[in-house]
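All protein chains but one are shown in place.
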Amino acid sequence: MRHRRPKLQRQVGWLGWRLLSRTVLGLAFLLVLGPFVPVAISAFDSGLPGEQGFQGFTIDWFSIALTRPDFQSGLIVSVKVAGGAAAVALLIGVASAFAMTRGPRWARGATFAGFVMSPVVIPQFLISLAMLQLLSVMGVRLGIAGLIAVHGAFISPFVVRAISASLADQGGVYEWAAMSLGADRLKVLRTVTLPLIRPALGAAVIIAFTLSFVNVPLSLFLAPSGARTLPIIMFQELEFSLSPVLAALAVLLAIPITGAVLFIERIFKVRVLT
Amino acid sequence: MKYLELSQIRVDYGEGLVVDDLNLGVDQGEMMVLLGESGCGKSTTLRVVAGLVRPVTGSVIIAGEDISTFPPWRREIGFVFQHHALFPHLTVEQNVEYGLDRRSLDRSVRRARVQDVLELVGMSEFAHRKPAALSGGQAQRVALARALAPSPRVLLLDEPFSSLDIHLAERLREEVTRIIRSVGVTSILVTHNQVEALVMADRIAVMQSGRIVEQATAEGLYRSPTTAFAAHFLGRSNVIYGRIEKTQSQTSRSLFIGGGFRVPLRRAVGSIPSRCAIAVKPEDIAIQTTGSTAVWTVKAEVVRVLFVGADHELLIRVVDDESENTALLRIRVHGRVDIPPMGETIAIWWPEDAMSLVAIDDPPSDSQLAGLS
Partner (left out) sequence: MGSSWATTVPILATLIVIVLVPVGMIFRQSLAPNPFASDAASVSIQNYRTLFSISVYREAMWRTIWISVLVAALAVALGFVTTLALTAFRSNARSRDSTPVTLLLAPVFAGSIVLVLGWLGLLAKGGVAYSMVNAIRALLGQPEGRVIQTNIAIILGLLQFVVPFVVLIFYPLLNRLPVELYEAGLVLGDTPSKVIRRVILPLAAPGILSAGIVALSVSVAAYVTPQVLGGDRNLVLTTLITQLLASLSPTTAAAGAVVLGAVGLVTVAVYSLLVGRVQDRGLPANAP
């Protein structure tokens, strides 16, 4: 039985590095998580924006947020879009991941990998705008189908990243074993490959759904005015102050999302984010 | 006082002691081998010496200087890792030069030193290659050069040959032993491979569960182990549990009873432990043939025969009359002789000085009493 080796830092005192790393770590967490605090506070604060200090505890904002019809319809649209986008992202992402690990030779190289991951660096704002112009020039109205397609496309790199670790890890060894035992290609796929990547797929679905749900730039121009996603509704409502109703809504959304993402790796027993 | 002294080292990770009250002394220029199975704490001990692990208690003293509180970069120690750990972005030359002090030695001196050490390990032609272009054995040589270049006071090696294939490991360890002796640096090598330990060590310390069970010279430990664990680990001795009685006969002074047989001993035993064990090497057990000079024999049945190249290894079960917990023994028969087949009953014996009385830590379990340890 191998003993776990403890972290070096705890074993030997190194002042300089520890100081720097702890300071930076603290700063990073402050920067990254700090802004969530006023949102949470304001959601329970009975005072209106502009009134300084905590006025009193209330959950009124939450009940307003839950009952507003535009929020509710926005939620439904967002869920529909996110669901569709996750499906599209899975389709593209799984195909690309297979291409990168088991496809033709040129697909396993750096160029194709670049294409696959490129949506991360393509400006979503630009594509949203350009697609809108294209569709209006062509006179086509796609409704949320277009939105779903575009969301799915931009989220696919995250799916690829999530499952390519699993695909590569298996290294084809199990597949060779199955084939040597007489299984044909389809059977191998069905009984060996897909089950092996299933946990990663599960995690990928949740990640894709979440990323689509919270997306703003793509929905900005492409969401039809009759069917706006929840973030767009929130954005259009947003004036230059922290509206408590929005804050309450944000808190309501944040809890399931955070929970899902934080424990995704533990639930599915797979490393997709890290 | 020894050149390197570890005193009362204790390492605790919170899940139990990994190293428990360890004391070790190494003479200057000596090659000490820590031998034990995975998880026994030998690698941790090595890292305590290097300063990479801080013990809960205990001290590390080199040449009279207590370096227990020194951080690893001030200890002047060389370390060779199991998987070379060469820096992938630097060439062989640059790797070896890494530990040389930039401020006090100028470039030409450093260059010369690097070349000397590379030549010592036989890797001069590879000076400009990157580690990725080296084979396992070549990389370990460079790792050794890198560790030796700064002229460390102590050289530590953590299972350096474990990741290499057998033949390469054998060749390399002979060379490495030669190199280290020529440099004369005090060294500690950690391994689980007993042949490696026997070949390379001046002294061997056998470790189990964070403690040193026994330490002695290689030959001493092999031939006359004093603990059951060391006897079993080094040389795969047969360890037979039993008891000793005093006798008053003319030919023997005591009697060992265990494993289903009785062996008269000429030596006198001082204070008699109620339970003890004897250890006999497989190659020291002989099969009685006509004309042999055995004073006593034990009857045994051949259970299994294995051909292992230079020897045959037989597994035999004692079939003496007072059978309770008869021992299962392993014997080695060398060369091309007639090997008794499976099922045959043979008579065996062994010279008294091939038999060691070994100390046992805990009361043996029933299977140990049967000689099945």
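Per-chain numbering from 1; labels A and B assigned in written order.
Going forward, contacts are C-beta pairs under 8 Å (C-beta built on N, C-alpha and C of every residue); 3 or more make two chains touch, one makes a residue touch a chain.
Note that the structure is a prediction, hence the values are computed from the model and not measured.
Visitor: If the hidden chain were put back, which of A:Val188, A:Val205 or A:Ala223 would touch it?
Guide: Checking the options A:Val188, A:Val205 or A:Ala223, the one contacting the hidden chain is A:Val188.
Visitor: Among A:Met179, A:Leu196, A:Ala227 or A:Ile267, single out the residue that touches the unshown chain.
Guide: A:Met179
Visitor: Check each of B:Gly36, B:Gly58 or B:Pro131 against the chain that is not shown and name the one that touches it.
Guide: B:Pro131
Visitor: Going by the contact rule already stated, which one of B:Leu52, B:Ile67 or B:Val263 would touch the omitted chain in the full complex?
Guide: The single option touching the absent chain is B:Leu52.
Visitor: I need the residue numbers on chain A that touch the omitted chain, in ascending order.
Guide: Contacting residues on chain A, toward the hidden partner: 4-5, 7-9, 14, 16-17, 20-22, 24-25, 27-29, 31-39, 41-42, 49, 52-53, 91-92, 95-96, 98-99, 102-104, 107, 109-118, 120-127, 129-131, 133-134, 137, 149-150, 153, 156, 172, 175-176, 179, 185, 188, 207, 210-211, 213-217, 220, 231, 234-235, 238, 240-242, 246-247, 250, 253-254, 257-258, 261-262, 264-265, 271, 273-274.
Visitor: Hey, which chain B residues sit against the chain that's not shown?
Guide: 47, 50-52, 71-75, 77-79, 81-89, 98-99, 101, 131-132, 136, 146-147, 150, 163
The rule we apply is simple: only the chains that are shown with their structure count from here on.
Visitor: Compute the distance, rounded to whole Å, between the mean C-alpha positions of chain A and chain B.
Guide: Roughly 54 Å separates the two chain centres.
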